[in-house]
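Here is the structure we will look at, set down as structure tokens.
Every protein chain except one is present and positioned as in the full complex.
Every chain is named by a letter (A and B) in the order it is written, and numbering of its residues begins at 1.
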Amino acid sequence: MQSEKVMIKRKSNNIIKFWHSYRQSLYGLIGFAILLIFIIVALFAPIISPYNPHAMKGEVLLSPSLSHLMGTDHLGRDVFSRIVYGTRVSLSVGFIAAGLSAIIGIFIGSFSGYYGGIVDEIVDKIVDTFLMIPAFFLILIIVAIFGNSIFYIMLVIGLTTWPQNARLMRAQALSLRERTFVMVARATGESNIRILFTHIIPNGIYPVLANTALQMGGAILTEAALSFLGLGDPNFVSWGKMIYQARPYMTFAWWAVVFPGIFIVLAVVSFSFIGDGLQYTFNPKLNVKQKKVSA
Amino acid sequence: MSGFVRFITRRVISIIPMVLLIVLINFFIIHLAPGNPAQIISGLEQPSQEVIKALEHRYGLDKPLVVQLGIYFKNALKGDLGYSYIYSEPVITLIKERIGATLLLTLTSAVLAFISGTLLAAWSSRYKKGILDSILSILSYVLYAMPSFWLALILILIFSSNLRWFPTAGMFNVRLSLHGFSRFGDILYHLFLPVLTLTLIQIPVYFRVTRSSIFQVSRDEYILTMTAAGLERKKIFNKYVLKNAILPSVTIFGLTLGYAITGSALVEIVFAWPGMGRLMLDAVFKRDYNLLLGIYFVLAVCICIAILLTDVFYAILDPRIRYK
Partner (left out) sequence: MSFMRLKNVDISYKLENTSVRAVRSFSCDIERGDIVGIVGESGSGKSTLALGIMRLLPPNASLSAETMLFDGRNILSFNQDELRKIRWKEISVVFQKAMNALSPVHKIFTQMYDVIIAHSPDTSKGKAYKMLTELFSKVNLPSKVLNMYPHELSGGMMQRVMITMSLIHNPKMIIFDEVTTALDVITQGQLLDEINRLVREFGLTAIIITHDIGVVNEVCNKVAVMYAGELLEFGKVKDVIFSPMHPYTKALVKSHPDLRIGNELIKGIPGSLPDLTDPPGGCIFYPRCDVRLDLCKSVKPEVSVLGDRIVKCHRIQR
């Protein structure tokens, strides 16, 4: 009991320590702030959006004004309201697809790196191949063939982008398994599975976390590109789809193309910032501007 | 030089399993896709029994899966990627017609991005922590986050619709039948906006990699040696820092090319560029799986070749690699 309390206390201390060091990164903080705003917008979309995103009541292709902050599209729908609802799709795609990719990558990478051998070599080769060939085409093919519900899209992005995480995790596992505390655990007879879950994964997960933030941005871009090709989920408003639909009217209604794009950029930038902030926190060595004192 | 040959041979060999893996993925997609594989390969919506029989025989579809895989491999490596039903032509023929335009766009922009990203990094590293450095750094985040197709649309809005400086679509002016140098000039004129889009999208990668690499190389021991030896800073930077700092960007050139081709496909669609992007879009909409898989395979092979060439270039720049 006592030790558990100590553990919990230590954990919360770690979180505080983490935050203290994360705070040092200006970009990280800005990214976090933007993301927070996006999350609030997604959660309270019905309250924030002034109009129903599907309602075709207004006049078509109205330029931005006080009543329609970002104008209306070719069907008379309020662009701002649609952007607000689009946040939901983008954020879910980001979180779920990249989260899935992280989980798969962590498992495959840590197993492969920790156990080594022929399986590891095969995994490494597969990872190499996936890293070379752009995942987007594979995602496109799979979505085109198997269907384009938002659920599929998230699943496929997750299933095709894990190799990056696997590579990062594998490298960590490779170095961690030679460390003294892992050797000690093995010598004292702890099972391999236990070592993986109590030592390797918790200690090696950090680079994967930083990469996951970047992949969230990547997933948002992928979803937008799919939607731009007309492969988005027909049941949801997404930023990419808004651009796709507004494109034919672009020359006389720039706002319906420009604003959704700006939000894509903002969302992806915020994730990049967070990723860099995390990298800074986990690997302060990268940022120590000074040479170590050599004597 | 034998070390060099050995290095290249090893790289070529290491590419092979990658190509095989792509073929394997394609094979599985065909078999997992809804519908009969023979029908997919035939490229016909309602192929007759005879056609199906003939195809099943030709591709060994009546044989066990492993044998089928073997036959599929053989055909794919020979360039037989089946028929496209929307164009009723062999997939490989369709791709051959369009791949040149795509590669022109992709390679031009990749090389331009490499050069400008590196130069910008070199320039900004001189003003480390200054305003210029911060602006470039933020700009690189923004460009990195920009969907290529959206940037393409914005550039069209500005330069074609408003300023009317550049054409909105196509690879050359179809109304004029130009020849020789003026045709070349016309293609360049049409190439400008798509290449600008793709270059801008790729610059951040090279900018950031080179920037951090310059920062690291500047602290390497040999730079200290050169400073101690009284070489001028400019010379140290231009000759020693840059050549060493450029190496990581060269390695990522091949990998970035995959990203560039993705961007190209989307940008081609926006600019109605007669490359593989349009072909891909048609294939997606008409559910021409064979064509899609064919495009995927050919692009993958192109990228493998590009990575191989990058390796050769790298080995020329970095003597260490040849002896490993």
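Throughout what follows, a contact is a pair of C-beta atoms (placed from the backbone, for glycine too) under 8 Å apart; a residue touches a chain by one contact, two chains touch by 3 or more.
Predicted model only: the values in this text are computed from it and were never measured.
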item: Residue of B:S134, B:S182 or B:T227 in touch with the missing chain, whole complex considered; value: B:T227
item: Missing-partner contacts on chain B, residue numbers; value: 219-222, 224-232, 235, 239-240, 243-244, 247, 317-320, 323
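Keep in mind that, in the parts below, only the chains that are shown with their structure count from here on.
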item: Inter-centroid spacing, chain B versus chain A (mean Cα positions, whole Å); value: 24
item: Of chain A, residues touching chain B in the complex; value: 27, 125-126, 128-129, 131-134, 136-138, 140-142, 144-146, 217, 221, 224-225, 228-231, 240, 243, 247, 250-251, 254, 257-258, 261, 264-269, 272-273, 291
item: Contacting residues of chain B [partner chain A, same complex]; value: 17-18, 21-22, 25, 29, 33-34, 141-142, 144-150, 153-154, 156-157, 161, 219, 254-255, 258-259, 261-262, 265-266, 269, 280-281, 283-285, 287, 289, 292-293, 295-296, 299-300, 303-304, 307
